[in-house]
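A single protein chain has been omitted; all remaining protein chains appear in their positions.
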Amino acid sequence: MLDKNGIAKRIAKEIKDGYYVNLGIGIPTLVANYIPEGINVVLQSENGLLGMGPFPFQGEEDADMINAGKQTITTLPGSSIFDSAMSFGMIRSQKIDLTILGAMEVSENGDIANWKIPGKMVKGMGGAMDLVASAKNIIVAMQHINKAGESKLLPACTLPLTGVNCIRKVVTELAVLDILPEGGFRLIERAPGVSVDFIRQSTAGKLFADADVKEMELN
Amino acid sequence: MLDKNGIAKRIAKEIKDGYYVNLGIGIPTLVANYIPEGINVVLQSENGLLGMGPFPFQGEEDADMINAGKQTITTLPGSSIFDSAMSFGMIRSQKIDLTILGAMEVSENGDIANWKIPGKMVKGMGGAMDLVASAKNIIVAMQHINKAGESKLLPACTLPLTGVNCIRKVVTELAVLDILPEGGFRLIERAPGVSVDFIRQSTAGKLFADADVKEMELN
Amino acid sequence: MINKKVSGADEAIRDITDGKTLMLGGFGLCGIPENCIAALVKKGVKALTCISNNAGVDDFGIGLMLKTRQVKKMISSYVGENAEFERQLLSGELEVELIPQGTLATRCMAAGYGMPAIFTPAGVGTEVAEGKETRNFNGKDYLMEYAFDADFALVKAWKGDTAGNLIFRSTSRNFNPVMAMAGKITIAEVEELVEAGELDPDHIHTPGVYVHRIFQGRDYEKRIEQRTTRPRS
Partner (left out) sequence: MINKKVSGADEAIRDITDGKTLMLGGFGLCGIPENCIAALVKKGVKALTCISNNAGVDDFGIGLMLKTRQVKKMISSYVGENAEFERQLLSGELEVELIPQGTLATRCMAAGYGMPAIFTPAGVGTEVAEGKETRNFNGKDYLMEYAFDADFALVKAWKGDTAGNLIFRSTSRNFNPVMAMAGKITIAEVEELVEAGELDPDHIHTPGVYVHRIFQGRDYEKRIEQRTTRPRS
């Protein structure tokens, strides 16, 4: 079973040289720590930055330089700054090669819910609806099961949707799964030490799994 | 009867302190020469400049600094440069207080034709269609009659239209005329030495004129 | 050039009265019009509709105006950092319209660019789409979203000149340029106000034509929400 860093590490392997990537808040942010050496990637932050660098050194924080998670960050040589309209312009026109974001629920037909729990939580969707509606390549980083042991990979989402029929790949603490165009989760890799049976038990949506599905390689 | 500079001089009196103004090619360009002292006006050039200054001194022409007539020009303190989308964005959102442009024909209901003579002339509309469709305040600088003595202020335009029902004021070599909301030209001022009768003769469209309409003051 | 300079925040917001619709620039607490917000709190104007990506935090930014109950309605994309906001929302004291961040930005741009409506795929198939026109282009569904209609836009820039030209610094740019274009009256507060002619025309982000009033702000706090650092190795 993977921890958050393990999920981030596995997702980092999906990033290819030359990609422009948008990382959501939470686990996706951690992905930046695991991008392999020699891979040139530009991180977009939808508040208006291409070329997000690491956190600043202590004492060098700049209130004017933050990422979409409101964290102080830095630029890199070749960075550019732009306004919010252009930022979402480049997202809508699919200039961003890969979007990685979190989810509370994902359904077997690729719907995603991650912004609202009626009566309980009203943080808002931020840029997530724009990202999932526009991106050509989206990976969801999420927990496969909640603390009560209930699956979050469902036949249909129960929470208000963020986007419909848009997710094609999910990485959880248990597995890597593709969502098939015709519907259903296809198990691609197991987390180390996790059995296909346990993944099947933990997936409420339709699951297609070969008995001999391989274990993830994380290094 | 006014020459081109006279028309420009008369139009300049319509410009108020604090106006952003777009000047078309031809007579309208001359208007800049007659803006009264003490009136603060910012000229917009739709290729992407606010704060157009005078022509450069000889030897200081800059190929990168031109106006919408492709003339070399200069900037003024407080000028700004922007792209073509923003330029027409500010035109459409009516940030420009006054637009002055030329015409080949104007009709008594405020239509204008100035971009095409079928089979003869195909220069294109440039920014004129955007300007006339968007501006809240448009003055047309034009010849009242052509070389054959025919009126260009018509009941209806004969040439392909640039815009419909958009012109409210016309200044010609003979007169200043308003176009009434209900249709028809209303004579406001006569050019020096021009009679109301001659203006009536020279106006094919419906004309409303008091016998004692005043003569223009040009200084 | 036309001189847009006013003495300060109080003069700049003099005609913002009860019930007006305001746009406020900024993302989180980054690039917010601190001086204008303080002046609005001091003035006590009420029943405002505020269009802003976020709602500040409990004790800063738009949060200050929520505390004093000056806001009737918020139109935002993300409000997750403000407990007082959540309380007013859940109790029904505050109307809230949550819309996608890109839709928010583009509806501002549409107003500034004289486009009455735009099409975006954001929110198709979700509750955001309820009651909206959906239209298919090239096999993909889009929502039609209308340009905002705001009485005032309050923005914060780094530098500005007396002609109203603005330059933003780093990611404090965010919504400020698009809102500056969109207000019927746009008020800009700047960290440094210079004479017309001191800014390079090629580097101006917001041309002065969009700005009606400009003043040099003071006592900027520029609070940081998430102070993240790395150790010097």
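Each chain carries a letter (A, B and C) given by its place in the written order, and its residues are counted from 1.
Keep in mind that, in the parts below, contacts are C-beta pairs under 8 Å (C-beta built on N, C-alpha and C of every residue); 3 or more make two chains touch, one makes a residue touch a chain.
This structure is a prediction, so every number in the text was calculated from the model and none was measured.
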Left-out chain, listing which of the shown chains it touches: A, B, C
Among B:A63, B:A148 or B:A211, the residue in touch with the chain that has been omitted: B:A63
Residues in subunit B touching the chain absent from view: 45-49, 54-73, 75, 81-85, 87-89, 91-92, 111, 122-130, 133-134, 160-165
Residue numbers in subunit A that touch the chain omitted from display: 18, 20, 40-42, 44, 49-51, 75-82, 85-86, 88-96, 134
Where the unshown chain meets subunit C, residue by residue: 106, 113-121, 137-138, 140, 142, 146, 167-170, 173, 201-203
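As a working rule, only the chains that are shown with their structure count from here on.
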Pairwise touch network: line, ring, star, complete, or other: line
Where subunit A and subunit B are represented by their mean Cα positions, the distance between them in whole Å: 56
Inter-centroid spacing, subunit C versus subunit B (mean Cα positions, whole Å): 37
